[in-house]
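All protein chains of the complex are present and in place, except for one that has been dropped.
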Amino acid sequence: MGNRKRIQVGILGSTGMVGQQLIQELTGHPWFELTWLGASERSAGRQYTDVTNWRLPTSLSSSLGNLIVQSSEPTSAPHLMFSGVDASAAGQIESAFANAGHMIVSNARNHRMEECVPLLIPEVNPDHLGLLGQQRKRKGWAGGVVTNPNCSTVVLAMALAPLRGFGIRSVIVTTLQAISGAGYPGVASYDIVGNVIPVVPGEEDKMEQETQKILGRFIEDRVELHPMTVSAHTTRVPVIDGHTVTVSVKFEKAPTLDELREAFEGFTGAPQEQELPSAPKSPIVYLNAEDRPQPRLDAQRGRGMTVSIGRLRECNVLDIRFVALGHNTVRGAAGAAVLNAELLYSQGLLS
Amino acid sequence: MGNRKRIQVGILGSTGMVGQQLIQELTGHPWFELTWLGASERSAGRQYTDVTNWRLPTSLSSSLGNLIVQSSEPTSAPHLMFSGVDASAAGQIESAFANAGHMIVSNARNHRMEECVPLLIPEVNPDHLGLLGQQRKRKGWAGGVVTNPNCSTVVLAMALAPLRGFGIRSVIVTTLQAISGAGYPGVASYDIVGNVIPVVPGEEDKMEQETQKILGRFIEDRVELHPMTVSAHTTRVPVIDGHTVTVSVKFEKAPTLDELREAFEGFTGAPQEQELPSAPKSPIVYLNAEDRPQPRLDAQRGRGMTVSIGRLRECNVLDIRFVALGHNTVRGAAGAAVLNAELLYSQGLLS
Amino acid sequence: MGNRKRIQVGILGSTGMVGQQLIQELTGHPWFELTWLGASERSAGRQYTDVTNWRLPTSLSSSLGNLIVQSSEPTSAPHLMFSGVDASAAGQIESAFANAGHMIVSNARNHRMEECVPLLIPEVNPDHLGLLGQQRKRKGWAGGVVTNPNCSTVVLAMALAPLRGFGIRSVIVTTLQAISGAGYPGVASYDIVGNVIPVVPGEEDKMEQETQKILGRFIEDRVELHPMTVSAHTTRVPVIDGHTVTVSVKFEKAPTLDELREAFEGFTGAPQEQELPSAPKSPIVYLNAEDRPQPRLDAQRGRGMTVSIGRLRECNVLDIRFVALGHNTVRGAAGAAVLNAELLYSQGLLS
Partner (left out) sequence: MGNRKRIQVGILGSTGMVGQQLIQELTGHPWFELTWLGASERSAGRQYTDVTNWRLPTSLSSSLGNLIVQSSEPTSAPHLMFSGVDASAAGQIESAFANAGHMIVSNARNHRMEECVPLLIPEVNPDHLGLLGQQRKRKGWAGGVVTNPNCSTVVLAMALAPLRGFGIRSVIVTTLQAISGAGYPGVASYDIVGNVIPVVPGEEDKMEQETQKILGRFIEDRVELHPMTVSAHTTRVPVIDGHTVTVSVKFEKAPTLDELREAFEGFTGAPQEQELPSAPKSPIVYLNAEDRPQPRLDAQRGRGMTVSIGRLRECNVLDIRFVALGHNTVRGAAGAAVLNAELLYSQGLLS
């Protein structure tokens, strides 16, 4: 991609936590140049640095900080738009932009489960991009919408993807989710310091449904849900970054632990083959130490894009069990969106 | 019990965390008077306050602090002995005391799974005390040993006990365990602040096996394991007190959620009927709020002796799922032992 | 007070954190019966349990939960009113109630520094209640307002009070404040888990000014500020309850460490003499262990009403230094207000 001109991109919902993380992921990106920041009308017309409460350890560059924030109107925006808009507004805004011809790479939940919208993990279901044709037809959009999964779903779906070939039938999963997944200000410190909250509202449904779609087969012009059942318990724990999940799985025909482990270790996909800029060398690593993965030690693997697996062993009730961990704001949000955009670009779907 | 003279009791392993918690639970006890504190030979002969690193918020009374610590020899000790000895030494010491005629109420794991040793939760299996006759016969002990479950097991076992009548067949459980369960110094702060450790070594086996025994039926002179399978994932989280567990259960014939909830809410047992001093009014409470139970808000219920349940709902894979929470150092250790001793006493088994 | 009828009291701002803590402190109070709960107009007319997000470990009684919330109008309210109203509204509401004849015991900062308003710590400056006469005259109020200090100030002021006799000249203090002091939702967990925030906005001024007034002498009809200078650094740390402060003090003539320690240990006041219901046996305890006081172990002393001191030693720059700790929502807010009301009552100032 050496001498090519970088293509301009924008961010819808740029002042929230996901917006800030998108800025962080796009800073210094070799293909994409961030030139447009959108926010609510209240913020429009002012410098980004004046309307955002920057919460990330990395510094905001002055060139981005000085950018004048735009209201969420398609007019002036680049073709490729990332969306970190809250679910309360994302449906409408993203549709308007897609209708006006933009390609939206969205982190919001609104369009994820629509039949004609790809719910994309580039290593897992790149063929789901085939839905875009159907999407244009049904929606009448000049552009399109591609989504990434919920931050808990992505950890589970990536951990299950290498095992699809063995015929996954049912999955019971418990999440231990980091607080950065709740946005800002998100969870009150009084509720979570030294504590566990035994529910993350709305996330159990997402994990149960999104996973079926992500692992589903693309046939002709639609995705056939993966024929399995997922049951999720969600919890919030006082961790900054990194969602940990404990998983039990039943297969059509149980493979050996060795076969499963080889499946984890050998897993790779389109981003690795095409050497996409945000692709980790290994989308999945298997850790041998009994007490791993841990969020503080392992969430940053592959610059936050690698999912770590450990403690693979037999399950007394289903077939096998293990622990998986992923970085919820990178692989589970901003990094996921950027990798999705890179896949779109490398497949010539951005023109 | 008004005018009766309090009976003297002692603690083996009094300087460790469980020992300190036993002292705390026994301070001001209406039936038991703590007069004997044991520890390793290194500490014997010195005042308790000089050999212990007292870590609890409650103060140590000066009368106990001034007590001269004894070595772990049966000679001078009271008949009723609580044991907070580490597993590395508990087997031998407890056997020696039982052999010498003492009744040992132990928190250690060593004797729990022996066929002739009651693994007791007074609300759940008081009839298991019937094993003591067999125990004397087989072991040739003049005294006896009664044990309480592991601190994670007890939360699960109490939550399952009201559901026994429905024919529990399989259980998948994930624990989020507090750090006080690991003793002192226990888990290094560098490992757990802002982090999750995805294993508590040795505890999965305990939960899987102990629960079968606790819920088992006492027939003639032995306990028939409950015919169910348990699969446990254990984790450690940065919480001080209170183990949270997420549970999925499959029944022989699935009851309705209403039936299950009534079973939780109506659950009571021998300690409540006999109004034992440490018995909570309700061994189990069901909380309606979607975000409960939480360790910081709910672990102290019933002075730490009540297990809180919440989020009962259907499971997509097994039949139902819910969250349970109990205080790991009270209901899961010292309080459990004291309640066991109270049951022994009220059943005339201390003479 | 045995047979006397309990007097009815109300709470302004009853749904916030301070309001909830006031309810907790007043539950089962031997003198005061809580019969009136006020909140904003939005909540008025509905049951308390429906408009509050109860955040405390203790349960709310059903009789209080069922109480119909009143708007903040003086009409129907009892004579004695506690105020947990936010500073944004407290000034106006409290004045209106005082004007209408109510005695307001306020936790808000609004009236604290007014010359004719007592800023009261019953053990430290009970004579400041003498300001109430002047207050009525100047304000034209039929009732009155009495305030308690900011939650950080009270720890410092109580620690300094026993040392007044030695001629305090200057004080440098650094606070490590708990998150419960910030109300609810208060500090975002993303900002404080595993972190320190090096400022608590507005609190440094309060500590520097309020302390001078609290330690001041009441002369005729006014309080003469204590002739000393305070310099405060404030920080927020991930602790639930308990503000820790490090303090260096310079005296007119430096006393010995023994003299200071005796002053701490011998300190007592009107609440102890009059055995007010909320008075701790010792308003101050001195702890000998080198690593105390600690919030988790010591904040609850005296049911949260005792300030713990430790580590008294010479200061290389000023004269002496030490550490103090107090419970910020009990001695620093709700408990302080209730003790203030008890003093008012015992001195016959509630009629």
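Letters A, B and C name the chains as they come in the text, with residue numbers starting at 1 for each one.
One rule holds in what follows: a contact is a pair of C-beta atoms (placed from the backbone, for glycine too) under 8 Å apart; a residue touches a chain by one contact, two chains touch by 3 or more.
A quick note: this is a predicted structure, and the numbers were derived from the prediction, not measured.
Trainee: May I ask which residue of C:Gly45, C:Gly165, C:Pro201 or C:Pro227 touches the chain that does not appear here?
Mentor: Among C:Gly45, C:Gly165, C:Pro201 or C:Pro227, only C:Pro201 touches the chain that is not shown.
Trainee: Using the document's definition of touch, tell me which of B:Gly194, B:Pro280 or B:Gly326 contacts the absent chain.
Mentor: The single option touching the absent chain is B:Gly194.
Trainee: Out of A:Leu120, A:Ile240 or A:Ile284, which residue would touch the omitted chain in the full complex?
Mentor: Reading the full complex, the residue touching the unseen chain is A:Ile240.
Trainee: Touch as defined at the start, partner being the missing chain; which of C:Arg164, C:His233 or C:Arg261 qualifies?
Mentor: Spelled out, the listed residue whose C-beta touches the missing chain is C:His233.
Trainee: Of the residues listed, B:Pro198, B:Pro238 or B:Pro255, which one is in contact with the missing chain?
Mentor: Missing-chain contact among the listed residues: B:Pro238.
Trainee: Over the whole complex, note the residues of chain B touching the chain we left out.
Mentor: 55, 179-180, 182, 184-194, 238-240
Trainee: Even though one chain is hidden, which residues of chain C still touch it in the full complex?
Mentor: Answer for chain C: residues 170-172, 174, 176, 191, 194-199, 201, 208, 229-231, 233, 235, 237-240, 244, 246, 248, 250, 290-297, 310-311, 315-318, 321, 323, 325 touch the chain left out.
Trainee: For chain A, which positions touch the chain that isn't shown here?
Mentor: Residues touching the hidden chain, for chain A, are 55-57, 193-194, 240, 296-298, 300.
By definition in this document, only the chains that are shown with their structure count from here on.
Trainee: Starting at chain A, figure out the least number of steps needed to reach chain C through touching chains.
Mentor: 1
Trainee: Chain A to chain C: how many Å between their CA centres?
Mentor: The answer is 47 Å.
Trainee: Averaged over CA atoms, how far is the centre of chain A from the centre of chain B? Could you give it in whole Å?
Mentor: Taking the mean C-alpha position of each chain, the two centres sit 43 Å apart.
Trainee: Taking each chain's centre as the mean position of its Cα atoms, how many Å separate chain B from chain C?
Mentor: Whole-Å distance between the two chain centres: 40.
Trainee: By the touch rule stated above, which residues of chain A touch at least two different other chains?
Mentor: 191, 194, 238-240
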